[in-house]
Each structure stands twice: as C-alpha cells, then as structure tokens.
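Dumping the structure here so I can ask a few things about it.
With one protein chain removed, the remaining protein chains of the complex are shown where they sit.
Up next is subunit A:
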Amino acid sequence: MSGLRILVPVKRVIDYAVKPRVNKAQTAVETQGVKHSMNPFDELSIEEAVRLRERKHPVEDILAFSAGPAKSQDILRTAMAMGADRALHVVEEKTDLEPLGVAKLLKQVVEQEKRNLVILGKQSIDDDAAQTGQMLAGLLGWSQATQASKVELEGEMVTVTKEVDGGVETVRAKLPMVITTDLRLNEPRYASLPNIMKAKKKPLEKKTLADYGGELGKRLKTLKVMEPPARQGGGKVEDVDGLIGKLKELGAL
C-alpha cells in the first residue's frame, strides 16, 4: 500500500484549567484575555499520529488543520513542534463554526489533500458537541472508530480498541478511516525547545472559508448562556447539640 497520509484537525479552546466566565449579555463565554490552549483530545490525536510514524508505519505526511481566528496559528505551531509536518489554517474570525460546518470543511480538505486517515479528538472541551468525527465519517462514507484507547495498524487493516461503558470494544476496519481519540490513548509529549525552533520553519498554509465555497453558516442560534447556580454556603454549628438541633429544624431527623 501507499503511505499513510494523516489529517489531524485541532481546535484552540479556553485552557481546561481556566474558570470560564459568561459575558454580560449572556450570549457566550468571555474569551478576551483568557488563556487558550489546544483542545486536550486533539493533543492526543497529534501524539498518536506521531507515534504511528515512530512505530515505523509508513507515514507519508501528517497535516495539522485548524479553522478559527488568527491565534489558532499558535496551536498549529505547537502541533508541528510535536511532530506534524505542515499545517493548514482556515482563518475565520467572526463565525463560530458548528460541527456540521467543520465536518463539511474537513471533507473537502480530505479530498483535496488526498488523506486516507483522519485522527481527531472525540470532542472539544468548549462546546462538548462530540459530533464532528462521526459526521465527517458519514459525509465521506468511511469507516469510523470512536473513543479510541489503542490503535494498531497492519497493512491496510486498522484495529482500534474503543472505550465503552464498563469495558472496551475492539473493532477492525480497512483504510481509509476516521478515528476519534479518548483519554487513555496516550500521554502527549511536551514540545521541546529544539522542535519549537524547527516548527517555525515548517510550512503553514492560510486559507479562508471562501476557498471552500463558504457554505458553512450557522444553523443553530444560541439563546442564552448561564453560569451554573452558585453553591449555597453552609452554616457552622458550635457543637453536637447544635448540629442535632439544626438537623431537626431542617426536618432531617
């Protein structure tokens, strides 16, 4: 067979450790001045693609892809520092893309770039939709394996161990294929300084939505975004009698 031509879509999201705040208009989460980083599931995808190459599989090319604001370039550089060969950035500042739109976009990229394996995170931690991979597989008519915790390759056959409730499920399919990654797949590497330097010289191509026909508009309208209700503060009791009294008062005893 010819080599693996892998596409790894990545998304820039608010860092998982940052507490998101809803904006005043309650239409979205505040993103200004908030630390962003690569969606953790996408880090696993990049890592797995790089590991396939390190395991001496015939990887011809790893292409990292992102659609979003100019800042997304930072994470594409990170992806290349981790081992992706080149990057494609569809610059879009205004529209918040939806899973179907992204899947349609990816389909075109897959076709133009002649990909035969797409590895993507099972979900992004900002909208938690967990739809893009499945939709892409549907649009392409390819096999798919979701929530992968292990990926093995033998010739054109891919065996994927999937995480399901209370156990694992092992599936096998022939390339081309879409795989979505789960947490136990691997432990992503750090971007090392020499590789960060090298990544600066790797090619990063910029395109716009118009290059892909631009028909990726929003179908959903966000009505309202709200913080979860604040936790009610507890009260302090002086001693055991106070506790019993309070419990009785609340009808718990």
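Simple rule for what comes next: a contact is a pair of C-beta atoms (placed from the backbone, for glycine too) under 8 Å apart; a residue touches a chain by one contact, two chains touch by 3 or more; residues count from 1.
We take it that contacts and distances are computed from a predicted model.
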Among "TFIID subunit TAF5 NTD2 domain-containing protein", "Iron-sulfur cluster assembly protein", "PAS/LOV protein B isoform 1" or "D-2-hydroxyglutarate dehydrogenase, mitochondrial", UniProt-listed name of the chain not shown: "D-2-hydroxyglutarate dehydrogenase, mitochondrial"
Among A:Val18, A:Ala129 or A:Val225, residue touching the chain not depicted: A:Val18
In subunit A, positions touching the absent partner: 15-20, 33, 35, 37-38, 40, 44, 78, 125, 183-184, 187, 190-194, 196-197, 227-228, 231, 238-239
